[in-house]
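As you look at this complex, bear in mind that one protein chain is not there, while each of the others sits in place.
Chain lettering (A and B) follows the sequence in which the chains are written, and residue indices restart at 1 in each chain.
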Amino acid sequence: MFPLTSNAPLDFFNMTASDLAIVLLMIAVFVLALVLPYPRRRPPKGGQP
Amino acid sequence: MNWTTRLRRWLVREIPMEDLLPDRLPEYVHSYVYFFGVLTLASFLTLVLSGIVLVIFGPTWWHISALGHFVNSVHFWAVQTFFFFMVLHLWAQFFMAAWRGGRAVNWVSGVVLFLVSILTAFTGFLSQQNFDSQWVALQGKDAFNALGVGGFFNILNFGQIYGLHIVLLPLLLAALIGFHLYLVRSKGVVTPIDDPLAPNEGAHHDE
Partner (left out) sequence: MSERSSRQYRGYRMVEADLVKELAVAFLVVLGLVLLLALLFSSPDEPTLTAQQVALTHPAELEATAIHILDGKNAIANYGPPYNHGTGSVQSLGPISPQAWAGVTVPLDAKSVFVLTPLRRVSALDPALGQALAAFQAASPAQQASWENAYQSALDHARVVGGRLLVPASASGPLPVMMQAYLDLARGGTLEASINLNGHVYQTDFTRALLLLQGAPLTRTAAGQELLGPEWGQMKEPGNYPGAVWLWFYTLLYQIPPFLTSPAPDLLAGATVSVVTLIFLLIPWIPGLRDIPRKVPLYRLIWRDHYARHKRK
């Protein structure tokens, strides 16, 4: 069983805990992807076109 | 005119190999949000592979075999990651306004992909042959009947729904994904909003 809580709707919007967890996780991953510093990419060999 | 020659010339002109599989990208492609698309594609591949195993052994296998149930679990969770990354990809493309510069058709193809994915997932729920399928079919029939399509698209007809789920809809998804990727590669990656390097936008890039 997915061990978040029961399937009973939460007070908030009648959503189940597992559905709410997914939405929150999506927002968290999106924010992380936005703010995490991205490693520098190497320019290709042979210089610029 | 030779039709074969014409098709080949068109393909070579429209879809050159070095554009289809480029080894160089513009330096503004520099953020983790660009990974959501490829993660969606990777989830699709996982879905196809686990789906093939489930198809080979037939629709009753996974109810009676521990290994079958595990393959079903893989398929189940891959659906979750598929939509998880697809929606993140959608958010990213929306906030980049990625339809700019003649890329509107690609936005449309993405929305169509989203809709066909929902239909594919729905037919998957219906194909499980368990209480979930029974409940979804009987609760959902009224919606399709009210729209006048319940007789043609009969969600209580397992043979019809299963065929759609394992053959037609995955093929349609694969074709649409191919078209979507072709458009990305042929139009190139969308340039930044208010791009300081773009001649017509550079004027107001400093804020």
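In this text, contacts are C-beta pairs under 8 Å (C-beta built on N, C-alpha and C of every residue); 3 or more make two chains touch, one makes a residue touch a chain.
This structure is a prediction, so every number in the text was calculated from the model and none was measured.
Colleague: Mind giving the shown chains that are in contact with the missing chain?
Modeller: When the entire complex is considered, the left-out chain reaches A, B.
Colleague: Kindly note down the residues of subunit A that lie in touch with the hidden chain.
Modeller: So the residues of subunit A touching the unseen chain are 1-9, 14-19, 21-23, 34-35, 38, 41-45, 48-49.
Colleague: Counting contacts across the full complex, list the positions on subunit B that touch the omitted chain.
Modeller: Contact residues on subunit B toward the absent chain are 16, 18-19, 21-31, 33, 35, 38-39, 41-43, 45-46, 62-63, 69-70, 72-78, 80-81, 83, 87, 92, 94-97, 99, 104, 107-108, 111-112, 114-115, 118, 121-122, 125, 128-135, 137-140, 142-143, 145-152, 154, 156-160, 162, 186-188, 192-197, 202, 205-206.
Note that only the chains that are shown with their structure count from here on.
Colleague: Provide the C-alpha centroid distance between subunit A and subunit B, rounded to the nearest whole angstrom.
Modeller: 19
Colleague: Sort out for me which residues of subunit B touch subunit A in the complex.
Modeller: Spelled out, the residues of subunit B in touch with subunit A are 23-24, 27, 30-33, 35-36, 80, 84, 87-88, 91-92.
Colleague: Can you tell me which positions in subunit A touch subunit B when the two form their complex?
Modeller: 22, 25-26, 29-30, 32-34, 36, 38, 41, 44, 49
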